[in-house]
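Other chains of the complex are left out, but the ones given are in their true place.
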Amino acid sequence: METNLVVEGVKFMFLGMGAVFLFLALMIVTMNLMSYIIHKFFPEPQPSVKSTVAPQEDNKKIVAAITAAIAHHRQG
Amino acid sequence: MTTHLEETYKAQPFMDMIEGFLHSTGIDALMNPRANEMNAHGEPISDFHKSWGRVIMILITFLLFYLAIARGFEPLLLLPIGFGGLLANIPLAGIGGDTGFLGIIYHMGLSNQLFPILIFMGVGAMTDFGPLLSNPKTALLGGAAQFGIFGTLVGAVVLSEYTPFFDFTLQQASAISIIGGADGPTSIFIATNLAPELLGAIAVASYSYMAMVPIIQPPIMKALTTDAERRIKMTTLRHVSRLEKLVFPILVLVLAILILPDATPLIGAFMFGNFLKETGVVDRLSDTMQNALINIVTIFLGLAVGSKLAADQFLVPDTLAILLLGIIAFSVGTAAGVIMAKIMNLFPGHKVNPLIGSAGVSAVPMAARVSNKVGMEYDRTNMLLMHAMGPNVAGVIGSAVAAGILMSIFK
C-alpha cells in the first residue's frame, strides 16, 4: 500500500502541536504552583534598606567605570 | 642504501616534476576535473561539482562573509561555517575528508551530536528565565510559534508529493521544518540525526534566517495587528525570587522526563547550564560554559558544519527548497505567535500585546528586540523587551519539545 506523505505530515502536525501545547500548559500550571509554594513557604528575605546602599552604589559606579574602561581597552 | 625509498618515491625527470606540479595546482584541478576524485563520503561527484560548482560555492562563502561582517548576520556562527565551506571546496586537498582536519573535527563532535549539546549548555547558562517566570502564560506564545515547524513539515511533504522536482522523505522533511524552531543547535542536532546529507543547507538557512528576523518579522507583525493592539501596555513584571529561578530548570526537566524523554538530551543540557548558573555556587564552571567552552565549541561546530557545504552536497535543487521552506517556516511561526496572542486576548485577564507573539519563534534575543522595536515605533514609552523575553525563551523549550517529538516518531 502506498503511503500518502501529506496525510502523514498532517498527522505529525496534530501530534506535534498537541504535544508542544500539552507540555507548555503543564509547565505553566506547575510553575504557577511552584511560585505559589515558594512565596508561601520559602519567601525571600526582604533586602534591608540600610545605609550600606550608598557604598554599594559607589562600588557599582566603580565597577561600571572599570568595565567601560576595559571594554574600551579591548576594542581599542 | 635507497631500497626502502624506492618503494615510496619514484624518481622522475625534472620536466615531469614540473608537469606534475602544474598538474597538482588548483587551477588545473578546477579546469580538468579528475575522474577519480571522490567526495568526503567516498562517492563519485559530477564534473560540474568538481569545477564550476566549487567556484560558485567559494563565491557563496564570500557572500556569507559579507553578510556576516557588513550586515551583522550571526557572525559568530556564519563566519566559521563559511570558512569551513571555503576549505571544504578546495580541490585535491581533501580538508573535508576523513583525514582532513575538517573531517576530523566533524567526527570528533558533530556526527555524534556532542557539539550542539555543549552549545546548548552554554546557551542555557546565558539564559534568564526570570521574565517567563513572572508571566508564565506567555509560554503559550512560544508554543504557538512552533506551528512554523509543523506547518512547514506539511509544506515539505506537499512539495514532495505534488511536484516532480522534490522528493523529500519524512525524515528529511522533518529535519528541514525544524528550521522554523529558529534555534541553531536544535536544528543541527535534528539534522545530524535525521538527515545529515542536508546538514549544511539546513544550518546555513537556520542561522541566516535568524539573522534576518528584523527583516522578515515586522511586515508580518504589522499586517496581523491593529494600531490599538500594538499600543497595548503590559503590566510591570513582578519580581522573581532566586529560589524560583533555581527550581525552574529542574521542574522543566522533570516534566520532560515524565512526558517526553526523547527531548531530554536537549532540554537536559540546556537546563544543566541554566541550573549551574542559578545556583550561584559554581560561578567558575558557569563562566567557563559561557565563555571558553562555548567559544571553542562554536569554532569547531562552525567548521564542522561548513564541511557540509561541499559543492556536491550544497549545489543541488534540494538546497533551494530548503531555503524556500525555511523562510516559510519563519513566517508561519511569526504569524502563529501573533495570532495566538490575539486569541489569548479574547479571554479575560491582563491583555497581551500581540507584538510579543512573534518572539515565540525564539531566535533569542533578536526576536524579542524586534518586538520591542516595532512596539516603540507606535508608542515610544511602551517597552516590550522584557515582556517579549518570556515567549522568547519559551520558544526554545517549545522547539526542543518539537524536536523530541520528531525524534520519538522516527526512533
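First chain written, first letter: the chains are A and B, and each begins at residue 1.
Just so it is clear, a residue touches a chain if its C-beta (ideal position, glycine included) is under 8 Å from a C-beta of that chain, and two chains touch if they have at least 3 such contacts.
For clarity, every value in this text was computed on a predicted model and none was experimentally measured.
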Full complex expressed as chain labels with copy numbers, beyond the one copy shown: A x3, B x3
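Just so it is clear, only the chains that are shown with their structure count from here on.
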Between subunit A and subunit B, tell me the centre distance in angstrom, where each centre is the average of that chain's C-alpha atoms. 21
Under the definition above, what is the set of subunit B residues touching subunit A in their complex? 133, 136-137, 139-140, 142-143, 146-147, 149-151, 153-154, 156-158, 160-161, 170, 173-174, 241-244, 247-248, 251-252, 255-256, 259-260, 394, 397-398, 401-402, 405-406, 409
Report the residues of subunit A in contact with subunit B in the complex, numbered from low to high. 4-6, 8-10, 12-13, 15-17, 19-28, 30-32, 34-35, 38-39, 42-44
